[in-house]
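One protein chain omitted, others in place.
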Amino acid sequence: MTKPLLDVRDLAVAFDTDGGAVHAVNGVSYTLREGETLGIVGESGSGKSVHVLAMLGLIPRPPGRITGGQVLFEGRDLLALKERELQKIRGGAIGFVFQDPMSSLNPGMTVAAQIVEPLRIHLGLDARGARARAKDLLDLVRIPNAAARLDQYPHEFSGGQRQRVMIAIGLSCRPKLLIADEATTALDVTVQAEIVALVQELKRELGMAIIWITHDLGVVAGISDTVQVMYAGRILERGPVDDIFADPRNAYTLGLLRSLPDLSGSRAGRRRLHQIEGAPPDMRHLPPGDPFAPRNAFATPRCRAEMPPLSQAHGAAPGHLVAAWYDLPKLLAAEAVR
Amino acid sequence: MSTGTPIAETTALAAPAGSPALLQEPGTLSAFWRRLRARPSAVAGLVIVGLLILMAVFAPWIAPYDPTATDWGNVRGAPSLAHPFGGDEVGRDVLARIIYGARASLGAGLVSVALAVSLGLPLGLLAGYAGGWIDGAISRLTDALLAIPFLILAIALAAFLGPSLVNAMIAIGLSATSTFIRLTRAQVRAVAAEEFVEAARALGNPPWRIAIRHILPNIVPAILVQATLTIAAAIIAEASLSFLGLGQQPPEPSWGAMLNTAKNFMDQAPWMAIWPGLSIFLAVLAFNLFGDGLRDALDPRQRT
Partner (left out) sequence: MSPQDPPVVSVRDLAKHYPLRSWWGGKGSVFRAVEGVSFDIRPGETLGLVGESGSGKSTIGRAVTMLNPPTSGTIAFEGTDLATLSAGAMRRMRARMQTVFQDPYAALNPRMSAGDYVAEAFVLHRREMRGPERREAVAALFQRVGLDPRFMGRYPHQFSGGQRQRICIARAIALKPSFIVADEPIAALDVSIQAQVVNLLQDLQDEMGLSYLFISHDLRMVRYLCHRVAVLWRGRIVEMAEADVLYADPRHPYTRRLLAAVPLPDPAAERARLAARDIGRHDQPPDGPLTEVAPGHWVAMPRIEAA
């Protein structure tokens, strides 16, 4: 195993609101190897986006507060860095792509200007060199006729092309890590397919690590090496992608997989959709134990009282970690007998 | 499936972005009070406004003297135990006149703004929701109103109807109307684009009911804030008109009229000017502080 590129240790983030503190991230720890693709799955309020923004210094403070933890990137603690040093890493060694390509691009600047900017800041290229590299980048993300399109404005690009431009900017300084936060959520399904395929190809060419944040289990299945399921600011399960889908050990993961529509056979014979009851918890008043316990039919009294640690799941593939006091395969087997 | 607690599905970061017209989060009065109380200047403004209103309402019980009664022994009398604020040019008690003068100042502020809102709100609602030529006509009317200088309007009214406090209120109210037409119209147009208005149509709501039941409640907070701030401006306007002799007529007291007479005795009896000046300052400041606090409490997002 190669050394970790990113080592998140016990990260915690809170937001102060009129109604009390919102505990958005509650002790998140994980590592990411060089060249690894990590898919993070979760719903709104799971902390999947907030924790990445926090480690890049991108949450507004106040109301946001990092209440604990370390984020080691190539051995340096990002949380301890000065804003100036962090800026060098952001858009440099760590590139990112956000959900909405329209609002992430400045409508009043040409695409060239927006790609060139980080190149000059981070790589110290001169104007001519930066422009040549910008054209190469648009070629890289397969925008046809790149040289001519450099001087166009964002509104002259389609939604999918804008997201390609964002990816080009994210990759412009040859990052070791690319973070994509719901990067295809706002796009049509055919465009999403093209972007996902593009990222796969770029990864093969450039070899960077990727954190892909999404709520879509389908997208995660195709591109991830490792999948991490988050809920209420915690990691509930994490492991190799095939293992997570074939052998889920946390009831929430299982619920998400089961709630996908069953498309086998004809419409008439299909079972009702499995539904996870209840709603996500109020992040200001989190339950004392496992945050999913109130919605979990398998929950034990201990689940409601005490948060289980994230640890190796019994009999599962190495590196398949789960936070659960119950033994899901055993419970499922019992359920099947009944 | 429903759980007993309100659910925060969104973190502070992911708070749904709403239209600026909607002064959210709405709902509970207690939440509103909590946000208002968190702003000491707003609370101070509210307390002063409250005290001034109490003073105006209970003037006959509070005032030590009849505000129009003259006392030859107290002509331009310096502040003393008997007359803490001193006496004016005909020996009337300045404290009593300040207390009674609050009736003219606050009354003018409240009545003229009430007039402006009661004209501006329906017209703005009509313009914003009906659109088309109605909107065009009302908008041109607003432009015309804005083109008439406030003082000219007041002087013209005084010339036609004679100078009086009521006519000053009418002049102030008419001048402020265009503000409320414009504000209401802009707010209505923003709210009308919201999906719940379409949902109201989809249920079969007639247009008048959509305007009254769905749009109006959502623009009230913005109107309320503007009204509070306009009261402060109206108090100054009343003082100005009375100072010019176009408002409250002697011997009835008004802070502006008191300043008017005081200007002739600035060196002999400065207290005649200081107390009404301070009163105007305090009242205007209080309404402005309260209005600003109200805006923040009703719409936390509008803070800059």
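Every chain is named by a letter (A and B) in the order it is written, and numbering of its residues begins at 1.
FYI, contacts are C-beta pairs under 8 Å (C-beta built on N, C-alpha and C of every residue); 3 or more make two chains touch, one makes a residue touch a chain.
Here the structure is a predicted model, which means the values were calculated and not measured.
S.K.: Write down which of A:Asp136, A:Asp188, A:Glu306 or A:Glu335 is the residue touching the left-out chain.
M.R.: Going through A:Asp136, A:Asp188, A:Glu306 or A:Glu335 one by one, A:Asp188 is the residue touching the chain not shown.
S.K.: Please identify which residue in B:Ala42, B:Ala63, B:Ala200 or B:Val284 touches the non-displayed chain.
M.R.: B:Ala200
S.K.: Would you mind spotting which of A:Leu58, A:Ala93, A:Ile121 or A:Ala221 touches the chain that isn't drawn?
M.R.: Considering the complete complex, A:Ala221 is the one touching the chain left out.
S.K.: Just to verify: which one of A:Gly47, A:Gly69 or A:Pro280 makes contact with the chain not shown?
M.R.: From the options A:Gly47, A:Gly69 or A:Pro280, the contact with the absent chain belongs to A:Pro280.
S.K.: For the chain that got dropped from the picture, name the residues of chain A it touches.
M.R.: 43-44, 142, 159, 188-194, 196-198, 200, 215-219, 221-224, 241-242, 245, 252, 255-257, 259-263, 266-267, 270, 272-277, 279-280, 295
S.K.: Since one chain has been left out of the picture, which residues of chain B touch it in the full complex?
M.R.: Touching the missing chain: residues 1-2, 4, 6-7, 9, 16, 22, 24-28, 194-196, 198-206, 209, 213-214, 217-218.
What we mean here is this: only the chains that are shown with their structure count from here on.
S.K.: When the centre of a chain is set as the mean of its C-alpha atoms, what distance in Å lies between chain A and chain B?
M.R.: Taking the mean C-alpha position of each chain, the two centres sit 51 Å apart.
S.K.: With touch defined as at the start, can you tell me which chain B residues reach chain A in the complex?
M.R.: Residue positions touching the partner: 1, 3, 5-14, 31, 34-35, 38, 300.
S.K.: Looking at the complex, which residues from chain A come into contact with chain B?
M.R.: Touch list, chain A to chain B: 15-19, 22, 24, 43-45, 47, 49-50, 53, 59-60, 63-64, 277-285, 294.
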